[in-house]
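Right, one structure below, let's go through it.
Missing here is one protein chain; the remaining ones are kept as they sit in the complex.
Per-chain residue numbering starts at 1, and chain names A and B are given in the order in which the chains are listed.
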Amino acid sequence: MTRKIFVTGGCRSGKSAYAQRFAEAAGPRRAYLATSQALDDEMRERIRIHQDSRGEGWRTVEEPLAVAETLAAAATEADVVLLDCITLWITNCLMADMDDAKILARADELADAIAAAPCAVAVVSNEVGSGIVPDNALARRFRDLAGAVNQRMATQADTVILCVSGIPLAVKGSLPL
Amino acid sequence: MTRKIFVTGGCRSGKSAYAQRFAEAAGPRRAYLATSQALDDEMRERIRIHQDSRGEGWRTVEEPLAVAETLAAAATEADVVLLDCITLWITNCLMADMDDAKILARADELADAIAAAPCAVAVVSNEVGSGIVPDNALARRFRDLAGAVNQRMATQADTVILCVSGIPLAVKGSLPL
Partner (left out) sequence: MTRKIFVTGGCRSGKSAYAQRFAEAAGPRRAYLATSQALDDEMRERIRIHQDSRGEGWRTVEEPLAVAETLAAAATEADVVLLDCITLWITNCLMADMDDAKILARADELADAIAAAPCAVAVVSNEVGSGIVPDNALARRFRDLAGAVNQRMATQADTVILCVSGIPLAVKGSLPL
């Protein structure tokens, strides 16, 4: 199975859990590409909870920035790669002082790497643009980027899934499970 | 009819109105389980508007915390119970200094009470996790809890409905009306 899925939704809507179930059905060699960086206790705790929720058969690769290259490398020796998540990757890019053009170019490279991957790929992101427009200019820039990158990810995916209260809803293609 | 529905959506998306139409179709003996507490004028005004929008045939029960017990009791003498809403109940739990484990255990009790109810039940919640991550740690805790509790409610429901601009969309099961 070389299906490419993109999973989005609000906070605690079941996105990562759905992507994990997809990956577990895709094959025994599973790579988890984590974009998170444990910079504080709250993040460390969130990462630990996510790790505990994954069972056996996962290889974890942590990469805050070079996700296209890392995904391409992991895909050569896996049945499925789960990239979790896009919005943290964008945050990492902003913290590394990349400008918008560079971030969007990197997103295009990631989309190309996903399309070229010889294995199944699940990409997880977050809906961050359905609240009030933030006061803060950086937050506005972040949510604009998140929307633009999510669109790139959705365009290249076979299936786009919106999670609502833990329930997956196919907005493009059909649910793989 | 003993159908159990869970209705979520953003602010002013038509969730309560849809749940009320469901309840009005479910039978003449309708219990409205309100989790709201009129602590200020703005809340008092919101409660009044909601009450005015309900017609005849409703019995109102106000309960900020013990929703599982109150729902179970109301269900014995009603055709339908409408619980509105989950996010205010979570707010009440936080204000009562409950920790997350206790709130989630209470949510499991509520899910069990809904499953056991001999009448139809409609539960209303809110989507609060699709904006920018809040600066405030309590707000982050609240939206994590809201997502987790919404998932429990959706799991036990026959039908999960996302309201968008007043239009109900079934994300699990089929629309009852």
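FYI, a residue touches a chain if its C-beta (ideal position, glycine included) is under 8 Å from a C-beta of that chain, and two chains touch if they have at least 3 such contacts.
What you see is a predicted model; the values in this text were computed from it and never measured.
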State which residues belonging to subunit A touch the missing partner chain. 6, 8, 10, 125, 127-133, 137, 140, 143-144, 146-148, 150-151, 153-155, 160, 162, 171-172
Those residues of subunit B that touch the unshown chain are 9-14, 42, 127-132, 134, 139, 142-143, 164-167, 169
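The criterion applied here is as follows: only the chains that are shown with their structure count from here on.
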Any idea how many Å lie between the Cα centroids of subunit A and subunit B? 31
